[in-house]
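The complex appears here without one of its protein chains, the remainder shown in place.
Let's look at chain A:
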């Protein structure tokens, strides 16, 4: 890149009215450049950096790291990279409903009868000779085996996006490299559609064959649970079981478990006070508020670690002498509140009509309601 001869590493540029260019070189072989136009005010450097990370991981997931680091034939690599396009598009078009791309946390959905689903999944995975099994509804993790949770959160996010992009088919068998777990040795990712929007998948070795698994296992383990799966599907934007009652004024929320790197995001389409933003806008606001808060105030654990080595971007939040633990913002449309505890981060969206001083107790109550579910 420019200036590398002079021992200078260029990392990013900003132009008038919010246009941005961000560079990053991966393993001294591939440079990714992200550009955001000037009319996309909302895109910040943080987001572009996450995007570059994600795209690099996509490439590794599909092609394996060897092929990317030791490039023998550039033309062939270019052709091979076409395989990733669909997956990369999944990240570029990321909006609404899930936030794993920016949070680097696994988007989850809290089902009503988790125990039954978990038992079925464990049995299914065992039968498929795999320790890595996962049940997804609307691209969000409902249940997963213990080993699956031990995968790096970024990998799980990546896999869910991959499953989402595979779409429509009843079942498929896809070789994947895990960017952190096994970047050089591929695994088989078997995916079966249980219902439109509900999938189960396992990571496994050479056996079983896709056909055997589909014919013998899927029906056996999942047919009895169809009712529960239907109710899960019905949760859609809500992502929370009906047993969890939130304050009527909560328009949307994002709860992150910092220890397990899991997140629940929920927008309540049923709550519609006058003047409140649309459901799509609520997802957008939630995402923007999260990015803003993380960028400025709440230091992500991974960032704090990275800072010790070196950072290509300024970590504004690290400059505070005291620790920010809560923040709020009042805009024309709504009010946002974010709070951070050692274990959780909670971001709330509330209508403009809620008095500002009520935000904090409301957030505290919401947090205790949600943590009571054992998430």
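Methods note: a residue touches a chain if its C-beta (ideal position, glycine included) is under 8 Å from a C-beta of that chain, and two chains touch if they have at least 3 such contacts; residues count from 1.
Keep this in mind: contacts and distances are computed from a predicted model.
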#### Entry: Record-based protein name (UniProt) of the chain missing from this complex, from "Phosphatidylinositol glycan anchor biosynthesis class U protein", "Protein FYV10", "Protein inturned" or "Splicing factor subunit"
"Protein inturned"
### Message
Need a quick check: the contact residues on chain A for the chain that isn't drawn.
### Response
2-3, 6-21, 35-42, 95, 280-281, 284-285, 288-289, 292, 296-297, 310-314, 316, 319-333, 336, 355-357
